[in-house]
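Sharing a structure below in structure tokens format, with a few things to ask.
Note that one protein chain of the assembly has been removed; the remaining protein chains are unaltered in position.
As written, the chain order gives the labels A and B, with residue 1 at the start of each chain.
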Amino acid sequence: MMRPRAEPLLRVDQLRIELPTRRGALVAVDQVTFAIAAGEVLGLIGESGAGKSLTGAAIIGMLEPPLRVAAGEIRLAGRRLDDLPDKAMQRLRGREIGAIFQDPLTSLDPLYTVGAQLIETIRTHLDLGVAEARRHALDLLREVGIAGPEQRFHHYPHQLSGGMRQRVVIALALAAKPSCIIADEPTTALDVSVQGHILALLRRLCRENAAAVLLVTHDLRVIAQTADRAAVMYAGRIVEIGPARAIIDAPQHPYTAALMQAIPRIGGRGDRMRQIEGTMPRLGEVPQGCPFHPRCPSAFDRCRRERPELMPAGTSAAACWLFAGGTAAAGVGEISEYDAAGSEMVATLAKADRV
Amino acid sequence: MAPQPRRRLRDSDLLWRFRRSPVAIGAVTLAAGIILAALMAPWLAPHDPRDLASVSLLDASDPPAWLDGGSWQYPLGTDGQGRDVLSAILFGARLSLTVGVAAVAIAVVVGVGLGLLAGWRGGIADSAIMRLADVQLSFPAILIALLIDGVARSVLPRHAQSETAAAVLIAAIASSFWVQYARTVRGLTLVERGKEYIQAARVSGVRPAAIVLGHLLPNVMGPVLVLATINLALAILTEATLSFLGVGLPPTQPSLGTLIRVGDDFLLSGDWWIAIFPGLVLAGLILSVNLIGDWLRETLDPRLRGT
Partner (left out) sequence: MIAFLLHRLCQGVLVLLAIALIAFALFNYVGDPVSGIAGQDAGLADRARLRQELGLDDGVAIRFGRFVAGLARGDFGVSYQEARPVGQIIREKLPATLELSAVAALIAAAAGVPLGIYTALHRRGRLARALLALSLMGVSLPTFLIGILLILVFSVWLRWLPSFGRGGVVAIGWWTTGLLTVAGWRAILLPALTLALFQTALIMRLVRAEMIEVLRADFIRFGRARGLTARALNFGHALKNILVPVITIGGLQLGSTIAFAIITETVFQWPGMGLMFIQAVTFADIPIMAAYLVLVGLFFVTINLTTDLLYLAIDPRLRVERARIGFG
């Protein structure tokens, strides 16, 4: 499964999402840049309000107005998505791009059976008769690991457990084999015992279908288990991006480091859990310079004045002036290459990986 | 003592939103206009429709002033007896408003009282009141009002009926409206009862009556006022309907509804003004009060639910 220098399937370049208000436009997400290769899982981590769900929504073209994409490009297999009218986007949804949301119970229409909803989705995208669609639906159910699909076919969502529902949701999202998936907190609403299975399923299916996955979450354990690479978002910006293992084991950006220290770990030292002081700034209250500087233990003068761009830091890239020395500050374009190199590394690690 | 400061904030916010809403301003203007005119009826009306001496059959069924055969002495025309329609409308509006306001006032007092009782005491009082409320709620208000009116009719001697008509009407309408207040207040009481400031008052020995009146009552009045405004429109509508049906105010002291009923008989002969003008005033009054109530509810409710 190793692809050297894979051409990214999904490219997001300098994405900027704004919320127009009477008092001027508020910037929700800014200068977000990343790329995901086919078969790769990129985790997007951040606290609530950091802008990760908005980023996912923008990619699939489902930003709630008046939120809008103000700048930047989103490309899927080279083709631009951000400037498409909604009708054109609608034809792509489900077929080229899919999405999975947080709560499987509310994601399914309670008044229709699992089978009916599957058939509807299948027949929307594929030209199949009812009988063929039914067979396809049963195959999908088997693929997502639902036992006794013939019976489950006739069940209503409320008759299934949380884990099974999310499997159905995954089946629905993958029905037409889209090449890009946005998974927004897919396991947050599930029991801990079930989360692992669902994540493993997601990962396996995406590898098999060579889909590019954007996994949005606030839970670092999800990243650890499922993501190849990770991007950390803070106040609408990416502050660190790199191989998932590196982010977790050797975080470079002070915010990422603080996040890691805030999680209790089994086998870790018996340190006190450390909370990060202060809170993430809300829309419109982002400070000048580095958005994290008011809470950063390592902040210095430059941090208050200039906003740092992503620059190389170990095997990742971090938006922090601490890394300004050393190699010349790389432009954004070069970061993507660096990124891809990192992805090579991760792919190597993945071979010896848990799945 | 949490609740007090919040109310002041709401008030000023309310005024600000009011100034920015053309619908609210328009509605209040219209309602105020009609209400003021009605209150000033004895001074404003060109004629006194109750004074039988001033009514002359020669002027009967005159059309409004701007049509042939009309005169500015009777700007909106006269009815079949020669009474000035404009004056009749002014006095009629006065009656309609009086009955409406009185009915809502009584419904509020009874409903809030019973609601507080049910919420505070719980137990049998609560169940009894709520059962009654449930049964009554499934019947349309008009039906209940009609029933009470019908019962009153068979109980009261015939000659006393026109004098007591207003009182019976008010009682009938009030009895169909108390339920909503009782329910709302009971719910709010149940919620507030568990709060700390109430517990504190109880523990420090304040008498239950004082707690209920001094602490609970001010806090439930907000939603009650909103309900009362919306209800006022409905009360006026109900009174007009009952009078139109012939079981409300009699033609000797006609409300707007009675006037329309009287005018209805003249409709087919072409004397439309006798029914239509009172109808327009009635519609204007109900619509404006409804709009005010609707706007009040939209403005206050989400905030109230949030508390």
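Annotations for the structure displayed:
Rule of thumb we're sticking to: contacts are C-beta pairs under 8 Å (C-beta built on N, C-alpha and C of every residue); 3 or more make two chains touch, one makes a residue touch a chain.
Quantities reported herein were computed from a predicted structural model and do not represent experimental measurements.
When the full complex is examined, the chain removed from view is found to touch A, B. Considering B:Val55, B:Leu117, B:Ile198 or B:Ala275, the position touching the chain not shown turns out to be B:Ala275 (whole complex). Check A:Phe34, A:Phe101, A:Phe292 or A:Phe323 against the missing chain and you find that the one touching it is A:Phe101. In the complete complex, the residue from B:Leu114, B:Ala166, B:Ile260 or B:Leu296 that touches the missing chain is B:Ile260. Here one chain is not drawn; of B:Ala128, B:Val151 or B:Leu225, the residue touching it is B:Val151.
With the whole complex as reference, residues 135, 138-143, 146-147, 149-151, 153-155, 233, 237, 240-241, 244-247, 260, 264, 267-268, 270, 272, 275-276, 279, 282-283, 286-287, 290-291, 294 of chain B touch the missing chain. The set of chain A residues touching the chain not shown comprises 60, 62, 90-95, 98-99, 101, 103, 106-112, 120-121, 124-125, 146-148, 152, 155-156, 158-164, 167, 169, 172-173, 175-176, 190-191, 193-194, 197-198.
We take it that only the chains that are shown with their structure count from here on.
Taking each chain's centre as the average of its CA atoms, chain A and chain B sit 58 Å apart.
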